[in-house]
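Complex shown without one protein chain; remaining protein chains in place.
Moving on to chain A:
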Amino acid sequence: MVSISLRNVCLDYPLYGAYDYSLKRRLLGHLIREQGEMRIIRAVDNVSIEAAAGARIGLAGPNGSGKSTLLRLIAGVYPPSSGNVAIKGNIVPLLGLNAGVNLDFVAEDNIALLLRISGRKPSRAVIDEIWAFTELEERMQRLPLRMFSSGMLMRVLFATATAFPADILLLDEWLSVVDEHFAEKAQRRLLNLVSQAAIVIIASHDQPLLRRTCTRIINLDHGRIASTAVVEPTSTPPIELREKRA
């Protein structure tokens, strides 16, 4: 059973200044009794979220309110300073598409490596299927990514990242592809992915988008849950799918 359970989770994020990275200074500070005050901000403050299969949670809030940090905390990047995090199900964090790309490698190898990083076995069939989705020419598979335009690169990365369904999908902003024609297709695939995932958490500034896709919207402010709104399911299916990055 897929579930997410955060109980009274806090995350103290240490902000390291130039001096905080210095061991010499830290040791000297001990000797001369200078208490180097470490700046710590509470990026996530006493947050409790329970989500069972079927939950679509939107995280809203101004910049720096802790949306991305909370997503990373759920993904297991940051250990919570206190509180309990219990997660069942495999998580696919789509927080940034560029991670792990090597521009010198040919597209094919990059896809294979990215799949391996996410724990999948890159078989010929899988790579071909991903390539088919990008609608790029067959021979480009053997070209290094450096030679791709940014739009083409985006297509490859998007297709690879969304190739497999996930139990828990974490999205930092709705992934958008600028290319007009491809965007529609990408939207459909992403919606499909969202519909297949048991739990989806989306962080976004875009309130209408959140209201369309989510069942629950959590407003964050300074790491705290300011309010939680339950969205009434609308009978009309989403008409306008296209979204642009905020």
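By our rule, contacts are C-beta pairs under 8 Å (C-beta built on N, C-alpha and C of every residue); 3 or more make two chains touch, one makes a residue touch a chain; residues count from 1.
Basically, contacts and distances are computed from a predicted model.
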Per UniProt, the name of the complex member that is left out, chosen from "2-oxoglutarate ferredoxin oxidoreductase subunit alpha", "Glycosyl transferase", "Membrane protein YdbS with pleckstrin-like domain" or "Hydrogenase nickel incorporation protein HypB": "Glycosyl transferase"
Contact residue for the chain not shown (choose from A:P62, A:G96 or A:G151): A:G96
Contact partner of the left-out chain, one of A:V44, A:I87 or A:I217: A:I87
Absent chain, residues of chain A that touch it: 8, 13-14, 16, 21-26, 72, 75-79, 82-84, 87-91, 93, 95-96, 98-100, 102, 104-105, 109, 113, 116-119, 144
